[in-house]
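For this depiction, one protein chain was excluded, whereas all remaining protein chains were kept in their positions.
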Amino acid sequence: MSLPARHETVSADTFLRGLWQENPVFVMLLGMCPVLAVTNSAINALAMGLATTFVLLCSSTLVSLLRKQIPKQVRIATYIIIIATFVTMVDYAIQAISLELYNALGAFIQLIVVNCMILGRAEAYASKQRLGATVINGLGMGAGFTIALLCLGAVREVLGAGSLFGVQLFSDNFQPWVVMILPPGGFFVLGAWLLVFAGYRQRRERRLTEQAEVTADGR
Amino acid sequence: MNQPATAVPATLTVPMLRTLGLVAALSGFLVVLAHHLSLPLIEENKRIAIERALFKVIPGAVTRRDFQLTAAGIEPFGEAPAATGMHLYAGYDTDGRLAGVALEAAAQGYQDVIRILYSYDPACECIRGIQVLKMAETPGIGDKIARDPGFLENFKALDARVDAAGSGLEHAIVSVKSGSKTKPWQIDAISGATISSKAVARMLNDSARQAAPVIMRYLDVLQRPDGDTP
Partner (left out) sequence: MAAESLGFIFLNAAVINNFVLALFLGICPFLGVSAKRATAWNMGLAVIFVMLVSSISAYGINWLLTRFEIEFLRLICYIAVIASAVQLVEMTMKKFSPALFRALGIFLPLITTNCAILGVALFQTFREYSFLQCLAFSLGAGVGFTLALMLMAGLRERLELSRVPNVSQGAAMTLMLAGLLSLAFMGFAGLGGQHA
């Protein structure tokens, strides 16, 4: 017999978790494909982040509202249908807003449906928590995802094209580091960010252990 | 012994079907709604995008009519063009005179397929300009075909005369080494981007070889912007 699900009380941590400790890209390594593919410019990264956040919010909301009604056997199929619906809606919305953006993002809009982050959250969180907690957590996760995309997109665009959000930053003499906006650049920049965060975490741990040793010795 | 893993008690199938049915119905409703609401906006966007490219590539054009080549000759199409067959986009200037005819062409480039729009001027029997619609060439190298002013200069008056028999081009459009262009039907390739340049030459030749004779043959139909039959 399974224990009744513990409902989380909504707090600031519910939102902030998704930005840092449980950042879907840098910590949980979910939804990697769009992270590498559409971050060759900052505006594409932002658009993809917003689109994914929208799908995450809407699908998590619906799953949380219907969580008592969905039988266990068909839950994955149901989640997938719900997610696919909202992805189709986002697909049409982006086409209606800007065809240029749509062509730049390409097939990756429709590929949001297989973004493991969205399905993972629906299964692990939205199906067990109340509406309020789900929405706040979804916002946090989406924000973390968008910020991660922007980190990559900004670096790649500045190095690879000399611009940010389309605004030229450097003079004409700047030789763009073209590989940064090509596929290998995506891998390199993401690997570099992970190195940075791993280094930061290592140093913090070392500092904490040193502090613990000092307090232990100082007694 | 092992029970069938998928045995579902009969009492659970009803809620299962009910939920799936409810979700499917809701999903269908939302998708149809989104499709219906966005369709006019998307069509408008597409029209604006085509016209922007069209009026850029046919100098002087302000209005357009679309024609397609059928077994019976050239026919205008409004709402639903046939998927295959030659599509001719005729552009007319402010006086209603035919400014040029634009067509799409595509060929395999270096990385992936390159798709362009080019305009043909029947008055001089030459190509007046190209506009790259879609490409995935190497940024900074192959993608110069879209922006490099020296390369685009090739297409201001690229000779594409129809031959005497009216079945092809008098001189095939070819791409030559950068700087060695001597004839008006040659294209100066971008040095360092030979394959992309050759792709442009190849698609222009293949397309113009079929389209130019058709345009010259049905010139009188194309020249009437309001489509009055004589």
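Quick notes on this one:
For reference, chains read A and B in written order, and residue numbers begin at 1 within each chain.
Rule of thumb we're sticking to: a contact is a pair of C-beta atoms (placed from the backbone, for glycine too) under 8 Å apart; a residue touches a chain by one contact, two chains touch by 3 or more.
Fair warning: this is a prediction, and the values are worked out from it, not measured in the lab.
From the options A:Leu62, A:Leu119, A:Val155 or A:Ile181, the residue with contact to the unseen chain in the full assembly is A:Leu119.
Looking at A:Val10, A:Leu36 or A:Leu164, the residue that reaches the missing chain in the full complex is A:Leu36. Touching the missing chain, out of A:Thr14, A:Asn44, A:Ser60 or A:Thr88, is residue A:Thr88. Remark: the residues of chain A touching the chain excluded from display are 29-34, 36-37, 76-77, 80-81, 84-85, 87-88, 91-92, 107, 110-111, 113-116, 119, 179, 182-188, 190-192, 194-195, 198-199, 202.
If you put the missing chain back, the residues of chain B touching it would be 27-28, 31-32, 34-35, 106-113, 138, 195, 202.
By definition in this document, only the chains that are shown with their structure count from here on.
Here the CA centre of chain A is 36 Å from the CA centre of chain B. Within the complex formed with chain B, the residues of chain A that make contact are 66, 69-71, 73-74, 77-78, 81-82, 84-86, 88-89, 92-93, 95-96, 98-99, 103, 160-161, 176, 178, 181-182. Partner chain A is touched in their complex by these residues of chain B: 8, 12, 15-16, 19-20, 22-24, 26-27, 30-31, 34-35, 37-38, 41-42, 45-46, 49, 134, 138-141.
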